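In what follows, a structure is listed as structure tokens, so that the remarks can point back to it.
Missing here is one protein chain; the remaining ones are kept as they sit in the complex.
Should a chain be cited, it is by its letter among A and B, assigned in written order, with residues numbered from 1 in that chain.
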Amino acid sequence: MSSFALPGWEIVIGLETHVQLSTASKMFSDAPNLFGREPNMLASEVDLALPGTLPVTNRGAVERAIRFGLAVGAVVAPMSVFARKNYFYPDLPKGYQISQFEIPVVQGGKVPYVFDGEPRQAQLTRAHLEEDAGKSVHGLDWAGQDATGIDLNRAGTPLLEIVSEPVLRSPAEAAAYARALHALVVWLGICDGNLQEGSFRCDANVSVRRPGAPLGTRCEIKNLNSFRFLERAIEFEARRQAELIEDGGTVRQETRLFDPDRGETRTMRTKEDSHDYRYFPDPDLPPLLIEPAWVERVRAELPELPAQMAARFEHQHGLSTADAAYLTQSRAHAAYFEACLAAGAAAKPAANWIMGELAAALNRDELDMARCPVAPGELAALIARQADGTLSGKTAREVFAALWQGERGVDAIIDARGLRQISDVSAIAEAVAAVLAANPKNVEEFRAGKTKALNALVGQVMKATGGRANPQQVGEALRAAIEA
Amino acid sequence: MSALAEQDLRAQARALREGRASSVELVGEHLARIERQAQLGAFLHVDAEGALQAARAADAARAAGASSALLGLPLAHKDVFVTRDMPTTAGSRMLAGYRSPFDATVVARLREAGAVCVGKTNMDEFAMGSSNENSAFGPVRNPWDPRAVPGGSSGGSAAAVAARLVPAATGTDTGGSIRQPAAFCGITGIKPTYGLCSRYGMIAYASSLDQAGAMARSAWDCALVLGAMVGFDPRDSTSVQHAVPDYTAALDAPREGADAARPLSGLRIGLPREWFAQGLADDVEQAVREALRQLRDLGAQLVDIDLPRSALSVAAYYILAPAEASSNLSRFDGVRYGHRAEQYADLAEMYANSRAEGFGPEVKRRILTGAYVLSHGYYDAYYLQAQKIRRLIAQDFLAAFGSCDLIAGPVAPTVAWNLGEKADPLANYLADVHTLPASLAGLPAMSVPAGFGRAEHAQRPVGLQLVAPHFGEAGLLHAAHQLQRVTDWHLRAPAV
Partner (left out) sequence: MPLQSSDIQRIASLARLRLDTAEQAEMLEQINAFFTEVVEPMRAVDTSGVEPLAHPLAVLGELPLRLREDAARAPEARLREVALSNAAAAQEGMFIVPRVVE
């Protein structure tokens, strides 16, 4: 999979992922949870931390946390506590962030993912609810001075921070886990998954050690919002640490930032100046109590999960682990595949079309599966025509291209373009006679026992018929004609 | 006929109802008194124009048949409540010139009940203090004795009511900030059960202790105002959904087995031995004991009880409240509102200088103490231990209420002290020992005028404290009202 390796070193990675929850309103205020508005237009009195304001917790955010907890088989805590994490930063309006510290709402759990073609599970430590901070806009000019602008539109956005154990062993595996987690939260409908808008951000805890040795000192790389950056940042950081130690140095525990342009990480904050957050239970918010009945209701509404569905595809339809994983990468993919089967297509060709032509076309036109222009029924019909010999591989691709361009009705397209394979004996005999007459040499060779020579002749006939003749028929016709 | 302002809220309400006075007259008379008594320093802001406008509207509404509980009655708000149409400072330089875009829930409720807000009263900065000397805008003088402090932190409200500048005012009580100034100024004040009044729009000092309440001349007046203040508020996650009785109706409701002569028959009043221990001034103890004798004459049964951890309340309170305050006051960073220093080299200096200039010494002291007890390595030893002590103190009350219906004692160990007399913060903290236990337990408690000090303190009022079980406001007000039917301390007015 990934070529990256550090001979003689083991890389130890744990991820802390901030997932913005797709609620209508914010975590502790009723301001809309939206992206990309004029600065501070989405900041309510509570988000601005105006004197006298108080937080009120969003049921929708809590329910999404429960949904996630159940999906990863975690313990949904019957009682969890919101605490204040105290530190000063201009885009943190209250001077503290409301988060969960000692008792998080989701405890434990496992996230399944596929790496190097084999299914794996990453053990989670916890997942807790918290509020996002605002945005600092740097490099402004204020009265001739270099200034920073504070936009609190994002302040108060509900976050689920999902913390994995340090169980990932390579940058590529970390990326595979992150992709699976991303797919899962989108699948569950708790996050829009928009990486550009920061709806899904990873912090990576990275350390290196000699195989079998105790854990090394870790560094945390903050705010990685693309899987590629995540992988590259970890690669750089692991190499940096290994080289540092090999040169007789020691790794200093610190928080680092990844610079995508330079492809390197740099120190943001060292442990020495790391904060003393003075966590304590938020006196404005009594403990969060979650009744078993609520958990059971959410459990009943839970959709079939990607891993379960992938396993089903493997047994029911004999797909490979990789194919099943591919088809369950999103609800749209899985739905499309199942719709094809429902329309009568066989599993294997359906999978191949979706992973082949369809994926390539989607990729080329930068469309996601939800906006695929070819209806599953059409693809199923196409597959059927290929199976009954009406279409060859080549003509089938031509029909698919037509469907992609918006033409409808597989048979109509076949007829309109005269793509139906020629099985009319006389027509084939005509072409065969012409080819035999034009290629006496091959005929001699075949007679001399060189069966390969027949293939050349078949090719010639196919060419003459624009690929519309049925190759078997042609072969038989040639034999018959030569041996006659 | 005596000036309207000389009469209490109940009488003023009757005068309006019976058309013997208009709200405009009533408000105008109080505004004039406020102007004459400016030297008391009771008000930080007066809105004469807005008040008269509201009074005219109230008169018009009454003419149109409206009759809400406080329609047209003048009232003042402690400056810790944010108000849309007046500035709000919480007594701090940090908030000088701040305008809130919304009204505190308590402010809105009282307006809906028809009250006319004439202004905002002076207070200890961010409600931290018990003498009102911690206001950034100058101290308040005690109307009974200009050399004396009015108490705090709701000192402005207490002085304003005592001096008849308003018939009633709002206050907040975190560790005694309604009860102690009420006692020092000879008025009646009630702090209800934690959670009864919304904290939304009340600038937070210590969130798990802050509670709004009413300050007025009598228990009857307090019942009327409190009834309009309390009630569930979805914007406050600690606001309780609790059926609120008609407090004024409860004042004269006869107790079972009681008669007119002995209206408190069957009522058991517990006297905590610890509250009458050494440190309690003789003149205060004598006045309180005399009030207790009158309660007994009214039929109440006095029983000795124990609140063994009362003394620990000072330590628990002065760890928990500063801890919460250190976090609550972090939002005052000079970024979105509040004071920003003129001089700073960078962001870090902007924070440190703005907060150093914006906060007064007592606020800084509590922020530092709070940050310390929450900081790494000290949390368990101080903050958590204080929360455990808090539970023990609350449990002591629950146990005590097994053998009594109300608890009575002094509000403060002494009468009001002189301005500048208590420079030592610790001495101020220790003087809160009688009010802190009920605050830590979230219990409703009152201060009822019970006489005066002796000798050079003959002009300094003494308050009797009554404490009820959670949500026992009606019984608390009933007992206080019955006591005030046979005493006249609450009718005495300072010669201002």
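Convention: a contact is a pair of C-beta atoms (placed from the backbone, for glycine too) under 8 Å apart; a residue touches a chain by one contact, two chains touch by 3 or more.
Source: prediction; values computed, not measured.
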item	value
Neighbouring displayed chains - absent chain, whole complex	A, B
Among B:258, B:384 or B:496, the residue in touch with the chain that has been omitted	B:384
Residue among A:197, A:276, A:304 or A:444 touching the omitted chain	A:276
Which residue of B:7, B:188, B:310 or B:369 touches the chain not shown here	B:369
Options A:41, A:75 or A:215, residue touching the unrepresented chain	A:41
Which residue of A:289, A:302, A:367 or A:433 touches the chain not shown here	A:289
Absent chain, residues of chain A that touch it	23-25, 30-33, 38-45, 48, 50, 56-62, 82, 88, 90, 136-138, 140, 142, 145-152, 257, 268, 276, 278, 281, 283, 285-289
Positions on chain B contacted by the hidden chain, ascending	98-99, 101, 193-195, 208-209, 234, 237-238, 240, 312, 314-316, 318-319, 326, 330, 333-338, 340, 344, 346-353, 355-356, 359, 361, 364-365, 367-369, 371-372, 375, 381-382, 384-392, 394-395, 398, 424-426, 429-430, 440-442, 470
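Everything below uses one rule, namely that only the chains that are shown with their structure count from here on.
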item	value
Contact set on chain B toward chain A in their complex	81-82, 88, 90, 95, 98, 100-102, 104, 199-204, 206-208, 234-238, 323-324, 326-327, 329-331, 333, 335-337, 347, 351, 371, 374-376, 379, 383
Interface residues, chain A side, partner chain B - complex	45, 48-57, 84, 86, 88, 90, 93-96, 148, 150, 276, 278-280, 283-286
